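Can you keep this structure in mind? I'll have questions shortly.
For this depiction, one protein chain was excluded, whereas all remaining protein chains were kept in their positions.
Coming up: chain A.
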Amino acid sequence: MEFFKIRKDIPFMRHALVFNVISLVTFLLAVFFLATRGLHLSVEFTGGTLIEVSYSQAADLEKIRGALGKSGFSDYSVQNFGSSQDVLIRLPLKSEQNTAKLGESVMAALSAEDASASLRRVEFVGPQVGKELAENGAMALLVVIIGIVIYLAFRFEWRFSVSAIIANLHDVIIILGFFAFFQWEFSLSVLAAVLAVLGYSVNESVVVFDRVRETFRKARGMTTPQVLDHAITSTISRTIITHGSTQMMVLSMLVFGGETLHYFAMALTIGILFGIYSSVLVASPLVMWLGVSREQFIKAPKAKDPNVSDDGACV
């Protein structure tokens, strides 16, 4: 089997501007939704209490709300979680409530209404911890960005590292934009997925850049857009296959992983789709516009892979 029978290099760079305009529009939309709607942060970040309750039959949400109201709770949210029998109750932080007993008092209220209610899990996060988690998340993002920029600058050239990071940050913003638009819950595991996507789609740029470097070294007389076109075309089949394979795994998580892994897999799916697009069609034109040229690779022997000796042997 061979999916990709491409005779000539596809002139991606001719349409570079179009791709970038599309990207920019998506990016701005994402920023717009982030700014106007904001992320629906999970209890882990905001602090509060989360209680998952399972019923033997389909749960009556109205009745549950009524029971909670009667017991003196306020500002709670009750929704189904995964199936009609499972219910997720969120309670905001309240200073006057005894948080330690919250889980029990909610369960007492619910059991009084329906004896089949059984507690599946309770999560309580204090305000300080939530703030720290958010700060640490932001810090992790920053460190990933700096680390990748430094590594790519060292292995390739600063132009590559800058383009790669711009392209992939734009992925991150777009994922966040999706979460803001649909008001999906942004939890710690989604954050993990976002950061994993960042590392993963930089991968993609690296594969293309590797080819660009190689082509620059090998082929004389090709213009920069031609070199980029060639690099993208010759890696396109691996790009699609790799991402397809990863997506199969993610899809499997989306289908079998249940509610807990749902948004994690969702973030990965968006990240993978936009990762292909951005690292191929955004990063490469950026490199071009930043003025990459053949000389930068011929002059600088440093950029060579230290693991490959001159005769091409490697260990």
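Just so it is clear, a contact is a pair of C-beta atoms (placed from the backbone, for glycine too) under 8 Å apart; a residue touches a chain by one contact, two chains touch by 3 or more; residues count from 1.
Assume contacts and distances are computed from a predicted model.
Of the names listed as "Oligopeptide transport system permease protein OppC", "NADH-quinone oxidoreductase subunit A", "Protein translocase subunit SecD" or "ABC transporter", the one that matches the UniProt record for the absent chain is "Protein translocase subunit SecD". When you scan A:57, A:74 or A:128 for touch with the missing chain, the hit is A:128.
Remark: the omitted chain is touched by one listed residue; of A:152, A:180, A:270 or A:287 this is A:152.
Between the chain not shown and the residues A:228, A:261 or A:276, the one that touches is A:261.
In the full complex, chain A contacts the hidden chain through residues 1-3, 5, 7, 44, 52, 54, 99-101, 103-104, 118-126, 128-129, 133, 136-137, 139-141, 143-144, 147-148, 151-152, 155, 188-189, 191-192, 195-196, 198-200, 202-204, 206-207, 210, 234-235, 237-238, 241-242, 244-253, 255-258, 260-261, 264-265, 268, 305, 307-308, 312-314.
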